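Note that one protein chain is taken out, while the other chains of the complex remain in position.
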Amino acid sequence: MSKIKVGILGASGYTGGELLRLLYKHPKVEITTVTSRKNDGEDVSVLHPHLESLDLKFSNPNSKDVDADVVFCAVPHGVSMKVVPDYLDQGMKVVDLSGDFRFKNIKTYEKWYGMEHIHPELEAVFGLPEINRELIKDANLIANPGCFPTGAILSSLPLVENDLVERIILDSKTGISGAGVKPSDKTHYPTCTDNVKPYALTNHRHTPEIREQIGNFGELDVKVSFTPHLVPVIRGIYTTNHSILVKDDVSEDDIYSLYCEYYKDEPFVQVLKDNKIPLLASVRGSNYCHIGGISKDDTDQLIVISAIDNLVKGASGQAIQNMNIMCGFDETDGLKELGLYP
Amino acid sequence: MSKIKVGILGASGYTGGELLRLLYKHPKVEITTVTSRKNDGEDVSVLHPHLESLDLKFSNPNSKDVDADVVFCAVPHGVSMKVVPDYLDQGMKVVDLSGDFRFKNIKTYEKWYGMEHIHPELEAVFGLPEINRELIKDANLIANPGCFPTGAILSSLPLVENDLVERIILDSKTGISGAGVKPSDKTHYPTCTDNVKPYALTNHRHTPEIREQIGNFGELDVKVSFTPHLVPVIRGIYTTNHSILVKDDVSEDDIYSLYCEYYKDEPFVQVLKDNKIPLLASVRGSNYCHIGGISKDDTDQLIVISAIDNLVKGASGQAIQNMNIMCGFDETDGLKELGLYP
Amino acid sequence: MSKIKVGILGASGYTGGELLRLLYKHPKVEITTVTSRKNDGEDVSVLHPHLESLDLKFSNPNSKDVDADVVFCAVPHGVSMKVVPDYLDQGMKVVDLSGDFRFKNIKTYEKWYGMEHIHPELEAVFGLPEINRELIKDANLIANPGCFPTGAILSSLPLVENDLVERIILDSKTGISGAGVKPSDKTHYPTCTDNVKPYALTNHRHTPEIREQIGNFGELDVKVSFTPHLVPVIRGIYTTNHSILVKDDVSEDDIYSLYCEYYKDEPFVQVLKDNKIPLLASVRGSNYCHIGGISKDDTDQLIVISAIDNLVKGASGQAIQNMNIMCGFDETDGLKELGLYP
Partner (left out) sequence: MSKIKVGILGASGYTGGELLRLLYKHPKVEITTVTSRKNDGEDVSVLHPHLESLDLKFSNPNSKDVDADVVFCAVPHGVSMKVVPDYLDQGMKVVDLSGDFRFKNIKTYEKWYGMEHIHPELEAVFGLPEINRELIKDANLIANPGCFPTGAILSSLPLVENDLVERIILDSKTGISGAGVKPSDKTHYPTCTDNVKPYALTNHRHTPEIREQIGNFGELDVKVSFTPHLVPVIRGIYTTNHSILVKDDVSEDDIYSLYCEYYKDEPFVQVLKDNKIPLLASVRGSNYCHIGGISKDDTDQLIVISAIDNLVKGASGQAIQNMNIMCGFDETDGLKELGLYP
């Protein structure tokens, strides 16, 4: 079988590096283009030292000169909506990793991202396969979900679809790589390590994205709060989902069974055997979402925990999963790696 | 002025080491006894390498041979209740760092600690100066609060005393030193670092301690949940207090002002200027509790954050603060160190 | 092509977990046996939480009941020499990860490991493919090299084979996983993180192993010193090789070219483009050895740096590389993973 051709736009960051690490071994993919404006002509190993053995260079081509069947767009939001249409127009499939196409309600996007959307007419499928697998199959444009939303939504779906909860408080702990490749005060080692620092306590951009999906675009009546914390971890998003049950006639075991059933056919969501508590480190480098630790206390507070690698299931791995579905490949192609533990 | 004599019982652990580090510079204290059964006769620097310059040895005396005005008891719960009475009988003041004397309701103790209390008749004062300063002045036996309860209670008091909230969900992140000096799977570096792992999701022993104090022993009608997470940090307890407001007619600013007013005379509780978000690292090694980041979202969820060093304000520093109050010293004697940052 | 059958003896530790992580995807291998005395009957994910998706259980079979073509022996030294002969006698090929069969000079083994060797007659090939590839092809018993020796020897070979240096001082920095899965004071998070601690300053067991190989069993006249340091890193061995040149008529560029030439056909040793300084994190999780940073100062001190993952090229990955060579597979089968960075 011949391989499809793949391009990666904006490959100088962590999601770009991660796409390269994973796609390089994908059995059905040939990487034809790896773009970076700033690093045009340089070996990819200059920015991605783990890719020393690949013989690839960054380029900075005109969109017309990109030879690809599928394009991964890893440029910043705001830039993405400008470049994506060029590739769609040429008949390529696009997986966009920015926030530009994630919202059904464009006004929500414009409010939270502080800019006008120049292509509100473009319809993208929100690329969470656990919700939208069928739609993804036929899509040309995938809005790859945010890292926090991926973990948050997967921890919540069985609860909201069964009307079990009235309120969900998502307390997330994230690795520092989520802040990207560019150094800043936020990512400075001496004040990042041996520390905990939350940010955007009640106003993170991923909040409306989570709410659209969890609330099924306003259909479901559940209050959703979300707070992210930086913890001294490289990769990963650990979400402690504190939900308030509507009524107390449901047991921990019932809910655990519900999750097992809900995700039983999912290749990348694992409800842990014996309801073990997930460890962030167990999913390091892998595309798995681990769910477990389902517990209820005597105040009708329910805890559900999800753990993902923010750069894999929370970004590049999920993007490849979406490509696999769009292209009719096995959904796990190129994504079979287990977590790197310890 | 002559110095008081102080003994430390069970000084081989982290709270023992921390008492030594801090008391060694206390202007009104002379350390006369440092006990350890296992390390009898050894230099304290064998276990506490930062104390190389102190000329102190562990001993293992009979309680009758301890020459002290105040005794800090840093032995495990269960052991503490056996040894404390001997020192009280000799007229010494005791600050107990275990859980043995923290509960008004002995049945609660016996249920959560899984053992019979052999001295239910002993009355201790719960040593949180911000609640019980006057009682501490006259006390002979102080039950030094648990590390999680200290941060949790201080984050909650202004809310519950003003009947502002109906439910408090405490999502705490703790440094690994809280697990003590003894190696275990829980504290093994390769699986502890670059990881997040909660434990005792809905059944940690500190839950009833927090509930007794926050609920004022049943008088207040507020639901309290508590979940601790190990994060790769040496010291510190970071508590994200997610509260549900009773009504929504109170603003963030109102609540921030309320906290400022409530703690304005407290030497060790700092409501941060401009409502800054606390950093765990800012209180490293100090007796301060930082409070800030007070935020409300559109679902009546209120966030308040507190940060302490679990070994100082959460244990040994608070124990010394209690001693200072009991002995009529300046409350900040020996505790003036600022955080070690970065 | 049918797959070979593989057994892993003593799979409860980190090298066992790593063999499973890597072999599970090996195209020519079927894992038939995973032994652990203590965990007989348990799911492997109980000890190796990243292996949740594998459906494998530990067993504790008699050697006669192990159905395998190749056996990886990951039990402790001393135990290994007792069990290995049983498998050889049954005609299986064995890769032993302990120190038991690494020494040509049995007296050296007995002195440094403090025990009598009960099978001095068994001849093993020292499994460093970069030295012994041809011998490995025909071997039945491979002594997989120690983690420190792997990085140390690879950093030294071109120098000693060209008689360039009179003295080699190896200052190695190792991740904590090298201490194994069992918790100890040495691996206790609170005193392991934010710290540097060397050990066995001049008397580590890997010293004689390094000396046998670097000195070609006494043929070469070069003084070799080795000192390991624990640094707060999970995986990896970073070796700063400080060598004293015999004469000063050789330039940095000459030596860099020498290394490039020496390793140009090696699939897993990469002399970095442009003589870049290796990063430990670049080889995380991969079987690569990165070499670079070759520099000379005005005192004829030469620096060469090597970086490996102690659990992969320093243990389980190299073991699989040896198996591939012994079995006539492509040497890189199952080992194509790039480093996980960041």
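Labels A, B and C are assigned to the chains in the order they are written; within every chain, residues are numbered from 1.
The definition used in the following text is that contacts are C-beta pairs under 8 Å (C-beta built on N, C-alpha and C of every residue); 3 or more make two chains touch, one makes a residue touch a chain.
In this text, all values refer to a predicted model and were calculated from it rather than measured experimentally.
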{"item": "Option touching the unshown chain, where A:D194, A:E209 or A:D309 are the choices", "value": "A:D194"}
{"item": "Option from C:K28, C:H50, C:K173 or C:H206 whose C-beta touches the chain left out", "value": "C:K173"}
{"item": "Residue of B:T35, B:S177, B:T191 or B:S295 touching the missing chain in the full complex", "value": "B:S177"}
{"item": "Full-complex contact with the absent chain, from C:S36, C:T191 or C:Q270", "value": "C:T191"}
{"item": "Residues of subunit C (touch criterion as defined above) contacting the omitted chain", "value": "167, 169, 171, 173, 175, 190-191, 194-199, 201-203, 223-225, 227, 229, 231-236, 238, 240, 242, 244, 277, 279-281, 284, 293, 295-297, 299, 301, 303, 305, 307, 341-342"}
{"item": "For subunit A, the residues touching the chain missing from this view", "value": "14, 175-177, 181, 183-185, 187-190, 192-194, 232, 234"}
{"item": "Chain not shown, touching residues in subunit B", "value": "14, 17, 21, 24-25, 43, 45, 48-54, 177, 193-194, 234-235, 270, 272-273, 276, 279, 281-286, 288, 290, 336-342"}
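The rule is simple: only the chains that are shown with their structure count from here on.
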{"item": "Distance in touch steps, counted as few as possible, from subunit A out to subunit C", "value": "1"}
{"item": "Length of the line joining the C-alpha centres of subunit A and subunit C, rounded to whole Å", "value": "36"}
{"item": "Where subunit C touches two or more other chains at once, by residue number", "value": "14, 177, 193-194, 234"}
